[in-house]
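Left out: one protein chain. Kept in place: all the others.
This part shows subunit A:
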Amino acid sequence: MTSEPDAPLFADRPEWEDVVPLPQYENVDPLAPIFYTDEYKDATNYFRGIVKTGEMSPRVLELTENIIRQNPAHYSAWQYRYKTLMALKAPLDVELRLMDELAVRYLKTYQVWHHRRLLVTETREPGPELEFITKSLQEDMKNYHTWSYRQWLLAYFNDDALWSDELNFADQMLESDIRNNSAWHHRFFVVFQSGVRTGDENREEVVRRELAFVKNYISLAPNNASAWNYLRGILDHSATPYSQLLLFVTPYSVPRSPDADLVDVIDLENPPPSMGAQLPCVAAIEFLADIHENEGGDDIMKATELWRSLADEHDTIRKKSREYRIRDALQKVQV
């Protein structure tokens, strides 16, 4: 929140003598009068002063950095800083290194990321950015701005070299946290949502690979909503009927059978729930109900029984939504 403790006020620095500081415009403010620290008041008074004269000089960079460090959400300071960098043709790699520090410090501030976007659009060197993002995700593995910046970078520059290691990166993120929804989303973005990667031209093969991938993750931790969403995402995207997953899903939808450990032939296409997983799994019951509903006819009753078991027993907080599904399905049968 504060700048360097010993830095003198701008009002006390001889090199700023020629700037006329402009105090905050005072006005009625029924919800919140402004109360500032002396350091903040001093810096923003000088900021208003230089904005008024339109000065764009190296000392403006010092002043705006000072303000940003006190209040990273001060968007006018960011804006003016960017304009000044452009006017001075300042070395943007230097600016990016400063941003490396500020981004990690103010991870949740929009402006930090937008400023970066503007800089990289100028430098047109996205390569080092991927490495920076990977590092910064270590601070907060689900930070929305960081992920969204990565997705923008990939799509905007969109060259093969940039994409080449992306699947690997998504894998590593999932390995460190199997439930990180941002990483699951990113995988979908890389594989299905942003064109076809080199080596991924055979789409049927890609769908098979992704199905095997997600089944394996579900078997490791069946109660993982993100993985089930990913599974549904693949099926919807490739127009694969859910019923093709019947064999895989069924063991997850029932309590663990006492003789499960006796099965010695493992079906590699349908990995079973890992030992110790909590069963039955709500997402599996839901999935099975969807299969039955799609089948129609007598299967509708099977679907309603499954929804009933979710409503009354396995997922009572969502009781109303399952009762809605039951009514809805029964109505369709009667029509």
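Quick note on the criterion: a residue touches a chain if its C-beta (ideal position, glycine included) is under 8 Å from a C-beta of that chain, and two chains touch if they have at least 3 such contacts; residues count from 1.
One rule holds in what follows: contacts and distances are computed from a predicted model.
Enquirer: Looking at UniProt, which of "Zinc finger HIT domain-containing protein 1", "Geranylgeranyl transferase type-2 subunit beta", "MAGE domain-containing protein" or "Ferritin" names the chain we cannot see?
Expert: In UniProt, the chain excluded from the picture bears the name "Geranylgeranyl transferase type-2 subunit beta".
Enquirer: Give the residue, chosen from A:N66, A:N180 or A:S253, that touches the chain omitted from the document.
Expert: Reading the full complex, the residue touching the unseen chain is A:N180.
Enquirer: For subunit A, which positions touch the chain that isn't shown here?
Expert: Given the touch definition above, subunit A has residues 1, 24-25, 27-37, 40, 48, 71, 73-76, 78-79, 82, 110-111, 114, 118, 142, 144, 147-148, 151-152, 154-155, 179-182, 185-186, 188-189, 192-194, 225-226, 229-230, 232-233, 236-237, 317-321, 324 touching the missing chain.
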